[in-house]
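First the structure, which I've put down as structure tokens, then a few questions once you've had a look.
The complex appears here without one of its protein chains, the remainder shown in place.
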Amino acid sequence: MTKFKGVIPPVVTPLNADFTVDYPSYTRVLEHLIEGGCHGVFVLGSTSEVIFHDDKTRREIIEHSAKVVNGRVPLIVGVIDPTTDRVIHHADVAKRAGADAVVATAPFYTVTSQAEILDHFRFIRDAVDVPLVAYDIPVCVHVKLQRQTTVTLAREGTIIGLKDSSGDDGNFRYALLDLADQPDVFLMTGSEIVVDNALLMGAHGVVPGIANVDPHGYVRLWDAAQRGDWVAARKEQERLCRLFEIVWVAQGRVSGGASGIGGFKTAMKSLGIIDNAVMPRPRAALDEAETARINEILRATGLLRG
Amino acid sequence: MTKFKGVIPPVVTPLNADFTVDYPSYTRVLEHLIEGGCHGVFVLGSTSEVIFHDDKTRREIIEHSAKVVNGRVPLIVGVIDPTTDRVIHHADVAKRAGADAVVATAPFYTVTSQAEILDHFRFIRDAVDVPLVAYDIPVCVHVKLQRQTTVTLAREGTIIGLKDSSGDDGNFRYALLDLADQPDVFLMTGSEIVVDNALLMGAHGVVPGIANVDPHGYVRLWDAAQRGDWVAARKEQERLCRLFEIVWVAQGRVSGGASGIGGFKTAMKSLGIIDNAVMPRPRAALDEAETARINEILRATGLLRG
Amino acid sequence: MTKFKGVIPPVVTPLNADFTVDYPSYTRVLEHLIEGGCHGVFVLGSTSEVIFHDDKTRREIIEHSAKVVNGRVPLIVGVIDPTTDRVIHHADVAKRAGADAVVATAPFYTVTSQAEILDHFRFIRDAVDVPLVAYDIPVCVHVKLQRQTTVTLAREGTIIGLKDSSGDDGNFRYALLDLADQPDVFLMTGSEIVVDNALLMGAHGVVPGIANVDPHGYVRLWDAAQRGDWVAARKEQERLCRLFEIVWVAQGRVSGGASGIGGFKTAMKSLGIIDNAVMPRPRAALDEAETARINEILRATGLLRG
Partner (left out) sequence: MTKFKGVIPPVVTPLNADFTVDYPSYTRVLEHLIEGGCHGVFVLGSTSEVIFHDDKTRREIIEHSAKVVNGRVPLIVGVIDPTTDRVIHHADVAKRAGADAVVATAPFYTVTSQAEILDHFRFIRDAVDVPLVAYDIPVCVHVKLQRQTTVTLAREGTIIGLKDSSGDDGNFRYALLDLADQPDVFLMTGSEIVVDNALLMGAHGVVPGIANVDPHGYVRLWDAAQRGDWVAARKEQERLCRLFEIVWVAQGRVSGGASGIGGFKTAMKSLGIIDNAVMPRPRAALDEAETARINEILRATGLLRG
């Protein structure tokens, strides 16, 4: 099991004005990422606004993704819902629809202990024979996957890896150290503005949302790190940090989630990758002034001409 | 619209060993509550472990509830899921299956602003023509319905009422004061250990989980308050507070959610109301020692003989 | 030990333009409270902005208070600082300067366990022979005095009582129930907008900041509760809730702390109780528009004429 590694963006889900998935645009997003050199794609994650989609749409998105990706890179699929059995259902659908691995969070809405989280992942893995990745995202589920939880699940073979979006890079480092003797374990970070750091620590993969806008930047950063050129890695990361400022352009007027993914979609529309920057209800789309500010950032970081 | 008022317990959902709903036990729970004098029932709330049930089970629970209740008291139905359109789907199903009103929380998993929460409830109400109650439960959704949000939604007619499980009784009082001129608005509290207080403040309804164990106590408390006998109301509430200690018996060994609802189920089994105290995965059921301790509390509060 | 009970406001500390204490105004505040019928005064609490004062000023405030109060009502003194030995120093000073009891919080700045909190209060009580009250104020110290902590300290005689400003009225009720067999224990609430509730639950005292503005209202509320007239108690509390809205007038422009105590001071200046509404650095004072809004509220609640 060494097929997972590298830059694996969480794929933005473009919408039509009626909130259905805009599949022609979605296809272009996937092609943009694969042609940009990404080593995998992660669909139906938080950046994909998975939580807004009903069961039928989720299955269609997976099937469409599998058809477009067509084995060129691994297809990793989020199976995110509040409780164990509902996640098991999604994992089963994902496996049948062509997922190479599935990604589950801790339970949410309910308040959960670490012991319950351990069992949650074990029940999922027992129920569906598909590689399982744990997703640590306290900002959404309001509980942290503690170091010992992750390490136990990985050592016993329940999970093949971790997507760490907790922002706790010290804890991520300890997971890397604790599991250094486990060659098949796959630890990736969602801390997209310190990817050079994560790679210096030995991270196996990175999951940057902003790679939807600029996959080439993260691939260059990955390649620089692979050849040990940390100065180049840092320089590329710093340019990407300036690009990442698009996520705050609408903050204050709309919620952080709407501002961040709205920023991605607005930039992707400006770059001609998708047709609409529609946001799912009740999130508001960015307005004209915010779009203009995003275009300025795209120009300043070399992505938009004129 | 004055049909909603009084003691409206969130109905516990008994399970079989295979995690399916134990409908014979469930019927007994509903009869226990209605015969106990409750003025309504709230099914598919947090205490009902709604978030563990899939769409098909939710519909069956509503339909079964409607058949058993048969118009004797109002049937209020939780339509709880992370995002607007998924809630709209549940509200539509609930309406068709016989709900007198539906109860929705703020969005969760996503991080949401108060402006988005306002729109969330408006979209739900616009989509489904059924009375809508806002459910303020920050411990689960990690955002508070601010006073102005509730008041705006009530004044414009988007919601008919509020179920306040935030524990912020000062804020609840301001909602009561701000909406005192709205005779149709229905404000109920989930703060089940200070129900005498809530009624003194003028609350229209109370939603005590522990009423699954002892409905008569809360009905006595309600009646005492209605006749202005606050000393009796307090005395009854204090007995119920001693009963409420069952929710902490297993705390530490299992999570707070598992300990609380597990405590309810264990007590209900001891009292012969339900057949099993099975908990949905990954929650663990209470063990023998914990059950013995719960039985002691039932005896001390006069609910169990011997 | 039954001398502590009733309405015991936390005394606002008026300042001169140079940030020294305005003692003539301060004297008038104390007289206003005592003449208004208050049963005690709590100086150097959070509302007194104790944390802004240096050691010398604290001692002067206590000595001045003792002289003005002159035994007419109990003088309770806050001894608030981050760590045990610094609190012991303040307690010793307070005792010598005439305090009838001292009030200490859990340690802050440091992260503390409940076991350390227990020892913290024991060390204080062992070091200084003065009645000690525990102050539960998580919004300032970021740790809650758990029910068991309070009950243990009261039962063993370390503390004579509690000032509960946690807003967790359910927990406060359990403290009342758990300590109902301890006639000398004195439990008071800082939840000033639900004082009728606290008294219905059996609270022995109340510590309302807004009583600096309107002591008579809280005394009427207390008296109504003592004679069991809960309808009158509620009605008085509701008027006080409308008055309490002054604490939010400046919120948004300044921090919550500055808005709240700034609101008190501004109202007290409008009512002629103090000469200046100066706030300690870096808190900003309320501006003209905010003052006008506060005066409107004072008129609407019957405190200001014209």
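We just call them A, B and C in the order they show up, numbering each chain from 1.
The working rule: contacts are C-beta pairs under 8 Å (C-beta built on N, C-alpha and C of every residue); 3 or more make two chains touch, one makes a residue touch a chain.
Here the structure is a predicted model, which is why all the values come from computation and not from measurement.
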Task: Chain not shown, its touching partners among those shown - done: A, C
Open item on the list: Given that one chain is not shown, which residue among A:Gly228, A:Gly252, A:Gly272 or A:Gly302 touches it?
Closed with: A:Gly228
Open item on the list: Can you say which of A:Thr84, A:Thr158, A:Asn197 or A:Asn212 touches the chain missing from this structure?
Closed with: A:Asn197
Open item on the list: Using the document's definition of touch, tell me which of C:Asp54, C:Asp181 or C:Glu288 contacts the absent chain.
Closed with: C:Asp54
TODO: Using the touch rule from the top, list residues of chain C that touch the missing partner.
DONE: 19, 46, 51-52, 54-55, 80, 82-86, 89, 107-113, 115-117, 119-120, 123, 139-142, 254-258, 280-284
Task: In chain A, positions touching the absent partner - done: 167-170, 173-174, 177, 191, 193-194, 196-197, 200-202, 228, 230-231, 234, 238, 241-242
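Methods note: only the chains that are shown with their structure count from here on.
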Open item on the list: If I list every residue number at the interface of chain B and chain C, are over half of them used by both copies, so same, or under half, so different?
Closed with: same
- [ ] Give me the rotation angle that lays the C-alpha atoms of chain A onto its copy chain C, rounded to the nearest 5 degrees.
- [x] 180
Task: Chain whose average C-alpha position is farthest from chain A's own - done: C
TODO: Using mean C-alpha positions as chain centres, tell me how far chain A is from chain C in Å, no decimals.
DONE: 49
Task: Junction residues of chain A, two or more chains touched - done: none
